[in-house]
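All protein chains but one are shown in place.
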Amino acid sequence: MLRRPISIADYDKQINQLTIIYKVFGEGTDWLARQLPGGQINVLGPLGNGFDLSGIQGQTVIVIGGGVGVPPLYNLVKQLNSQFNDVTAILGYQSKVSIFYEKEFKDLTQTYIATDDGTYGYDGLVTDVIRELRFSYDHYFSCGPTGMLKAVQHQLSDIDGYISIEERMGCGVGACFACVCQADNDKGYVKICQDGPVFHAKEVTL
Amino acid sequence: MLRRPISIADYDKQINQLTIIYKVFGEGTDWLARQLPGGQINVLGPLGNGFDLSGIQGQTVIVIGGGVGVPPLYNLVKQLNSQFNDVTAILGYQSKVSIFYEKEFKDLTQTYIATDDGTYGYDGLVTDVIRELRFSYDHYFSCGPTGMLKAVQHQLSDIDGYISIEERMGCGVGACFACVCQADNDKGYVKICQDGPVFHAKEVTL
Amino acid sequence: MNLSVQLGGLTLKNPVMPASGCFGFGQEFSQFYDLNTLGAIVIKAATGEARFGNPTPRVAETSSGMLNAIGLQNPGVDQIIKQELPFLEQFDTPVIANVAGSSEEEYVIVAEKLSKASTVKALELNISCPNVKEGGIQFGTDPELAYQLTNKVKNVSSKPLFVKLSPNVTNIVSMAKAVEEAGADGLSMINTLTGMKIDLKTRKPLIANETGGLSGPAIKPIAIRMIHQVRQVSNIPIIGMGGITTSEDVLEFYWQGPTQ
Partner (left out) sequence: MNLSVQLGGLTLKNPVMPASGCFGFGQEFSQFYDLNTLGAIVIKAATGEARFGNPTPRVAETSSGMLNAIGLQNPGVDQIIKQELPFLEQFDTPVIANVAGSSEEEYVIVAEKLSKASTVKALELNISCPNVKEGGIQFGTDPELAYQLTNKVKNVSSKPLFVKLSPNVTNIVSMAKAVEEAGADGLSMINTLTGMKIDLKTRKPLIANETGGLSGPAIKPIAIRMIHQVRQVSNIPIIGMGGITTSEDVLEFYWQGPTQ
């Protein structure tokens, strides 16, 4: 079986613990979910980059997550908090039943929940929430399905933003060219596994 | 993965227990050996026939096993004993380290062990032991590698004998014609999975 | 939910049927489930005379697949009609008979006889068996020969005719077009891909016939691709096969537009 790309949701250096949060989606994540405590799994990582927060201190920041794009933002908010930023989180889910990590985020910062079908929180998309809030931010960070990232990228085009993007991968290390994305750089592309998955919103064309 | 053909070595109707004994040979038996107590495995069976002992009472019988052909003979000897036969077992193994079930057989009946490399018991093949013993028997039963069965079939051609044969299988139920063996019957062949694996020694051409 | 499908003139209860050679003549699997639940039954290849097939070992396991080189073992068309078909009469499930041979004449004779059997509702012309020295595969790799054979068989058979294509070709589309033009009522896709496995102990091919036909999930992407390609140029029904093991697999084939 091919390896599965999963983000690091949180880590604790003291106890050598790394947290991943994933949605059982297909065969691979199903297998993962059936592993038992004490078992071993073969991991290649950490690979690629993460959100770069150097210099982001005492600013207003909006964090936008969609579905399984939510987990990698958890540790991000923790770090943003520790750097004295004013953080607003907007999390979008398909439906009430698919919501997770709401409490964890609310414990950290001001959090808005939106559902596509309106069964919980705001009835609509994360971009609708952003529009309604009409706040102004210094930076945004986003992770979620490509469609959502594209909409956010467009809506917040005048704000300094970073997005974490998904693509089907082969090697995970930059050797196979499976996971490229068109980009505004000298090569014309980036490799998501190696150069990303986090990019400046202006760099990549989704 | 394809199913693996494994003989029933013993069973206990009272406690609904079935015993199989197998050698870890490749991927399939390796998988089997890694299963844990309490786990479930998917079994299709019992399939095919077993040794037919009706009418075999108070006779002299020789039982000849080779390697993983030994286990299915264990329950056979038990049954032969219960039908008041005088049973001699001759078991052949590659080497001392590959011997198993010696004690179990010796507890049941008079047992001779032979090893190909002479590291234990008789130095030679089961056919050499048979030749040395020079007893006369009413019946023989044998299970083991095809080469051994062929030699036994030839050596004991004037005795009423039954052999259990091996072949690579597809379906296990007679539908795919993977496991045929040439035979002296009106069709010219038998299907080992369905018509066997036990045949009268005179019926099949190995 | 109505799952019935039209298949070149036949109406099937549902589009699920076993592939030829994996189901014998139906007796064995009838002990495990009710054959009435199947959309159709495809029986093992019939040849003009009885064949013993290839020496053993005839099968070998591979990653997500298996190799087989049965070699068309069967009791011959007359025996099949006399001994095997009567058992299948009791089921309300159409029987599709798989036709094989070593020469055009043999194919024609077998097809003619089977098409006259009342239990047989359609024929599947096996021009793609890779496991016998003479016979089958050359008809399945040359569009001209395939056209001729299909045409001849169509002339002697009144029943719907499916032609089973070999994936061991450079251009599956030209094969499909040739047999369609020759009058095929439908296609069966795909037969096995020729493969080999080496026995690490003997360093020789594990299968006595050396090569065998690769089937199973390993070949599904190739089956899907070929059916997709043929579907772009042809509208006749396609019986899809090659690695179908789950309901998701059925849907993956189904959404190509084939029938099965």
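Descriptive notes on the structure:
By letter and in written order, the chains are A, B and C; residue numbering begins at 1 in each of them.
Please note the rule applied: a contact is a pair of C-beta atoms (placed from the backbone, for glycine too) under 8 Å apart; a residue touches a chain by one contact, two chains touch by 3 or more.
Because the structure is predicted, anything quoted here is derived from the model rather than measured.
Here is the thing to keep in mind: the chain we left out touches A, C in the whole complex. Only one residue in the set A:C143, A:L156, A:M169 or A:V204 touches the chain that does not appear here, and it is A:M169.
When the missing chain is restored to the complex, the residue among C:L38, C:V108, C:V163 or C:I224 that touches it is C:I224.
Touch with the hidden chain on the side of chain A covers residues 1-2, 27, 167-171, 173-182, 187-189, 194.
One chain is missing from the display, and on chain C it is touched by residues 62-65, 67, 141, 168-171, 193-198, 200, 203, 205, 210-212, 214, 216-222, 224-225, 228, 243, 248, 251-252, 255-256.
The rule is short, and it goes like this: only the chains that are shown with their structure count from here on.
Chain contacts here follow an irregular pattern that is not a line, a ring, a star or a complete set.
Centrality annotation: C (chain centre taken as mean Cα position, compared with the mean over all protein Cα atoms).
The most distant chain from chain B, with centres taken as the mean of CA atoms, is A.
With centres taken as mean Cα positions, chain B sits 61 Å from chain A. Inter-chain centre distance (chain B to chain C, centres taken as mean C-alpha positions): 37 Å. Across the assembly, chain C contributes no residue in contact with two or more other chains.
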